[in-house]
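Every protein chain of the complex appears in place save one, which is left out.
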Amino acid sequence: MSIQKILLQYEPEPENLLRAIKDINKEQKYISEKDCREISKYFSLPLARVFSLASFFDLIKFHPERKKIIKVCSGGPCVMERSLEIIRQIEMLLKIEAENDASPKVKLEIMSCQGLCDRGPIMMIDDQVFEKVKPEMVDDIILNYL
Amino acid sequence: MQIITKNWDKIDPFRIEDYIQAGGYASLRKSIREMDREDVILQIKESGLRGRGGAGFPTGEKWEYSAKTNSDAKYMICNLDESEPGVYKDRIIAEKNPHQIIEGLLIGAYAIGAKKAYIYLNGHYREAAEILKIALDQARDKEFVGKGIMGSAVDVDVEIFQGAGAYICGEETALINTIEGKRGEPKLKPPFPPVCGLFGKPTIVNNAETLANVAYIIKRSAKTFSQIGPNSSPGTKLFLLEGAVKNKGVVEAPLGTTAEELIFNSLYGGGMVSGKEFWFAQIGGASGRLMPRGKLDQTLTYGNCEYPIGAGSILVVDKMADIKDFLYSWAGFFHRESCGKCVPCREGTFRLWEIAKRMKNNDLREKDRENIKDILWTLSNTTFCPLGNFAATAWSDAVKMFEKEIFPNTNKTNNDTN
Partner (left out) sequence: MQIKINNKSYPADEGETILSVCKRNGIRIPTLCAHPDLLPSEGVCRMCLVETNQSKGLVPSCAQKVCEGLEVQTETENVNRARKINLELLWADHAGKCASCKRNGRCELQNLAQIFDIEAFKFTPRRKELKSRDELDLLKDNWSHVAVDEKNSCISRDSEYCIECRRCIRVCRDIQTVEAYGFNYRSSRTNVGTPHEIPLDCIFCGQCSAVCPTAAITEKDETAKFEKALADPGKMVIVQTAPSVRFTFSEEFGEKPGTFWEGKLVASLKELGCDKVFDTVLGADLTIIEEANELIRRVKKGGKLPMFTSCCPSWVLYVEKYYPEFIPNLSTCKSPQQMLAPLIKTYYANKEKINPENIVSVSIMPCTSKKYEAERKEMKASGCQDVDIVLTIRELARLVRKNKINPSKLKDKKFDPALGISTGAGVIFGASGGVMEAALRTAVETISGAELAKLDFEVVRGEEGIRCAEIEIENMKLRVAVAHEIRNAKKILEDLKAGKVHYDFIEVMACPNGCIGGGGQPVPTSPAIRKARIESVMSRDRGMPLRKSHENPLVKKIYKEFLGKPGGEKAEEMLHTKYINRKKK
């Protein structure tokens, strides 16, 4: 769907701003400067306000993601289920460091709680969620899904 | 004692009929047809229901503020943002029995005179979003939601507003900002939302679990509810048992139950995972305090208590665990989730995270011990909103309780620097 079409689904009211931003982000995986201008024009809000809102949230991106993003939850319940070991395992396997942007192909992020603690530890590769992951499973997951 | 979880096994969340069959929406009907707005508020007030999100503010009192404020528009919001690590009770309610929340929300909207209600949903909750959406559509078809509810003159429209991933949006003023299309930053109080909230209008923000209690109170009377649990904080509470406990998951128990019971009673946690020894429990999520063995007999209630239950999670940690892993977990979380608005929280959580990373690599520096003390102090005492306090709570306890584990060889250096 084009940006204009997405925007036209919403009345240009401030309360629809985040919804429109999320829809566009979902459609194109990120919000470009041009999109931001379109949004700002449609809602008659300054560009700075649109960007400042959008950049507040984890789920909104501003650049096309060229890397695979692996995320592991480090909330208390997941830590109890050895999620930090999972992180170490991934670090060793891929020879990368969590939160470090150095690798051109893959980035390992520590993620905040997704509220899936009853199914933890939670690991994600891009949008795919893996539940009840054990450190021993990491090799397989990486091999098959990365 | 079951209020919230009562019909979970009988109800298909995709079928409103199941909920109606189990007596659902009768309380909404009773409220609108047989009770004045004031009666509804009075019932909630007399029930003694307190907010289940963490702060434990009396719900009826909150509603009364909004009801008494004259305004051309009012709003009722269900806070289903729960982003606290270890807390997912509201998601479970929404996934198991969404109408329970919706009914409470509608009764609240009727009571305060709001024509518009929102369910503010955590941006990560995909399934719950689907379920709530379908539930709302069904409720609209049955005329529980929308114009002229059940043939009356009461209009309440309900909308789902889903966030986009930010812990702080669970704070009510930050949540309101987000719906208004602004950054999810907390606002200066006063004014308080019940008087001046969403779009400057009186607004009630209630936790989803709180609202899930409302139908029960209206149906069974305030008195019945108020007799469950302690006087000062009656009712039941969903607890989340996590970590080294045998039966993990959501349990419902009357408020006033002790942590010991919740962890060791076979009704609930059923004791430690075999071979593991209790070390401490964290009560209420990443922002919760650490409860040592000796305090397990403390009752868990809202109001003045040493170990606030927060949103109700109980993370049981055994002696095999490393405290540094948790310090790392907490510091990382609050560092990522600080909204960045005020200095102590933005800079303090960052510095704490920096120290936690060093600590994990056994690379603590001489100054760190003093710095931790300063940062925890400023987080606890000077931040704009409670997030700063939250960030410092568990750390402060850990530093006190596990000094040896955290600073294994700093006794010497401390003397040196002095």
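Order of writing sets the labels: A and B. Residues in every chain begin at 1.
Methods note: contacts are C-beta pairs under 8 Å (C-beta built on N, C-alpha and C of every residue); 3 or more make two chains touch, one makes a residue touch a chain.
Keep in mind that what you see is a predicted model, and the values were worked out from it rather than measured.
Student: Looking at B:10, B:68, B:293 or B:367, which makes contact with the chain not pictured?
Tutor: Considering the complete complex, B:367 is the one touching the chain left out.
Student: Which parts of chain B face the unshown chain closely enough to count as touching?
Tutor: On the chain B side, contact with the omitted chain comes from 166, 183, 188, 335-344, 346-351, 353-354, 357, 367, 371, 374-375, 377-378, 381-384.
Student: Residue-wise, where is chain A in contact with the chain that is not depicted?
Tutor: The missing chain touches chain A at positions 33, 36-37, 46-52, 55-57, 62, 99-102.
We take it that only the chains that are shown with their structure count from here on.
Student: Using the average of all C-alpha atoms in each chain as its centre, how far is it in Å between chain A and chain B?
Tutor: Each chain's C-alpha centroid was found; their separation is 24 Å.
Student: With touch defined as at the start, can you tell me which chain A residues reach chain B in the complex?
Tutor: 13-19, 21-22, 43, 45, 49, 52-53, 56-60, 73-80, 84, 110, 112-118
Student: Mind pulling up the chain B residues that touch chain A in the complex?
Tutor: These residues of chain B touch chain A: 82-88, 91-92, 122-125, 161-167, 178-185, 240, 242-244, 248-250, 282, 285-286, 313, 315-317, 321, 325-326, 328-330, 332-333, 336-337, 339.
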